[in-house]
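Just one protein chain is left out here, and the rest sit where they should.
Labels for the chains are A, B and C, by order of writing; each one numbers its residues from 1.
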Amino acid sequence: MTLIVTDLAIARGGVPVLEGLGFALEPGQALVVRGPNGIGKTTLLRTIAGLQPPLAGQIAGAEDRIAYAGHSDGIKPTLTVTENLNFWAAVFGARGILGALDAYDLHELADRHAGNLSAGQKRRLGLARLLVTGRPIWVLDEPTVSLDKEAVGKFADAVRAHLGQGGSALIATHIDLGLEAATLDVGPFRAVPKPVDDFDGDFL
Amino acid sequence: MMPDLGKHTEAVLSSYALSLLMLVLLVALSLWRGRKVRAEMEKTEQRMSRNG
Amino acid sequence: MSIAAKANTIWQYANPKKFLATSERVLPFFWATAAICLVVGLVWGFFFTPDDFRQGSTVKIIYLHVPSALMAINCWLMMLVTSLVWLVRRHHVSALAARAAAPIGVVMTLIALVTGAIWGQPMWGTWWAWDPRLTSFLILFLFYLGYIALWEAIEDPDTAADLTSVLCLVGSVFAILSRYAVNFWNQGLHQGASVMRAGAVTGTDTTEKVSNVFFYPLFLCIIGFVLLFIALVLYRTGTEIRARRIRALLARERAGA
Partner (left out) sequence: MIALLFRDLKLAMRAGGGFGLGLVFFLIVTTLVPFAVGPQSDLLASIAPGVLWLGALLACLLSLDRLLALDWEDGTLDLLATAPLPLEAVVSVKALAHWITTGLPLVLAAPVFGVLLNLPGPGFFWLVVSLAVGTPALSVVGTFGAALTVGLKRGGLLLSLLVLPLYVPTLIFGAEVARRGAQGMETGTPLLMLGGITLATIALLPFASAAVLRVNLR
């Protein structure tokens, strides 16, 4: 099923940031979201993930099909890597975690407490979580932060494998992942302010 | 003019004084903040319409 | 957001501009009538009513105590209604009206508590008793404080409006529960208060004529408190709307820069 976004308008802190935004994400495709800092990429991804309501517009085909990964990974430092992954696998009612450990080379770390991991290792664990969700659409916000070159390669491989299985991915990132992905530049969709001298229910 | 309040003079007078004081304070604070905010809004609106 | 702009519906005042214009027009009327009712009612009550034979001159406190206690509860009711309107119809003015009303409720509750304590001292021989009615007002006071503190603590105004509205709803249910619980816990000294039978309040109750002596000025004071409350709410809601507008403008300026 395709993720279709039409005429979307979103606000951050009550101020409209993007409007008239639309795209379609087919299975097997990846879409890279680009745009300057502060334009509302994170807000866009959170809106698509269903964490916040849009000002206007429709998002179709997202319900219960999205695995979201934001700036923080939701990792419990007192649990081991295996326990963290097992928990998310159980929450999503998904298959085992071995594939996820393989994909990000986490076997050696499996019994370490997540609190003892380096930032990059934690990030790998956070990305491994996506594999145990079993969800077809990945919505990723700056997934490669604190990853080294090798780990970025692993991440790209994992995304490629995901796309190969008919999944899709929506990624906000600044680096080139080497994926055959379309690019969505959100710059042109910046919301145009209304005139100052009039205001209505939204105070703007 | 002043009515004889008997032995409860203090009680009655103090409750009137305290209550009226609180009411006056409430009204005064409301008006003060209202004026301030109104002036500030007009200033902001002017500045922003000038700057576009 | 589309504004329900049909003429002759109350929802047109959900538009902040319309609200400001209308409230500006009617406010002088409310200020004036509130002042007249309060001055006449209080002067009448203070200077021209007889002492109660049992409570002496303390009966004069009734002209402040009963209206403020009534308004303390009615203010919460008004906040409950406007909170519901905000949650269901998403009219910002409604949420801001609830925010504007809360401090008035605090003052009303305080007046009721203070006058009650001052009145209780000569009557019951104590400033404070854990009487159900007093206790309930103390709990109401805590609810008001929590409600205001929550508004103040949250940065984003829409989030704050949502959270305080839910708190107001849940708080209302618990306030009723507390009232019942407190009654169960202590049967109390306070007389049954039915303001509409002023005779019962004074405890004399011999003839209709005696109670009327107290009732007319009391009634005037209640009207005066209601009008003052309306005037304050309208005025303060206007202030909140403007503060909100400043916020929105500044936020937009930052976003644009």
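In the analysis below, a contact is a pair of C-beta atoms (placed from the backbone, for glycine too) under 8 Å apart; a residue touches a chain by one contact, two chains touch by 3 or more.
Nothing here was measured: the structure is a model prediction, and the numbers come from that model.
A.B. asks: I'd like the shown chains that the missing chain touches, ordered by label.
C.D. replies: The chain that is not shown is in contact with A, C.
A.B. asks: From the list C:39, C:166 or C:250, pick the residue that touches the absent chain.
C.D. replies: C:166
A.B. asks: Under the stated touch rule, tell me which residues of subunit C contact the chain that is not displayed.
C.D. replies: These residues touch the chain not displayed: 139, 142-143, 145-146, 149-150, 153-154, 159, 162-163, 166-167, 169-171, 174-175, 177-178, 180-182, 184-185.
A.B. asks: Counting contacts across the full complex, list the positions on subunit A that touch the omitted chain.
C.D. replies: Missing-chain contacts on subunit A: residues 46, 49-53, 64, 66-76, 78-79, 83, 86-88, 90-93, 129, 133.
Here is the rule we use: only the chains that are shown with their structure count from here on.
A.B. asks: Which chain has its Cα centroid closest to the overall Cα centroid?
C.D. replies: If one averages C-alpha positions chain by chain, the most central is C.
A.B. asks: With chain centres taken as the means of their Cα atoms, state the distance from subunit A to subunit C in Å.
C.D. replies: 48
A.B. asks: Subunit A to subunit B: how many Å between their CA centres?
C.D. replies: Computed value for the inter-centroid distance: 52 Å.
A.B. asks: What is the distance, in whole Å, between the centres of subunit B and subunit C, each centre taken as the mean of its C-alpha atoms?
C.D. replies: 16
A.B. asks: If I count partner chains per residue in subunit C, which residues reach a count of at least 2?
C.D. replies: Counting only residues that touch two or more other chains, subunit C contributes 245, 249.
A.B. asks: At which residue positions does subunit A touch at least two other chains?
C.D. replies: Residues 196.
A.B. asks: Could you pull out which subunit B residues touch subunit C in their complex?
C.D. replies: Residues of subunit B touching subunit C: 1, 3-9, 11-12, 14-16, 18-19, 22-23, 25-27, 30-31, 33-34, 37-38, 40-41, 44-45, 48.
A.B. asks: List the residues on subunit C that touch subunit B in their complex, please.
C.D. replies: Answer in residue numbers: 42, 46-47, 51, 56-58, 60-61, 64-65, 68, 103-104, 107, 110-111, 114-115, 118-119, 121-122, 228, 232, 235-236, 238-239, 242-243, 245-246, 249-250, 253.
A.B. asks: For a test of understanding, state which residues of subunit A touch subunit C in their complex under the given definition.
C.D. replies: For subunit A paired with subunit C, touching residues are 12-15, 17, 193, 196, 198-204.
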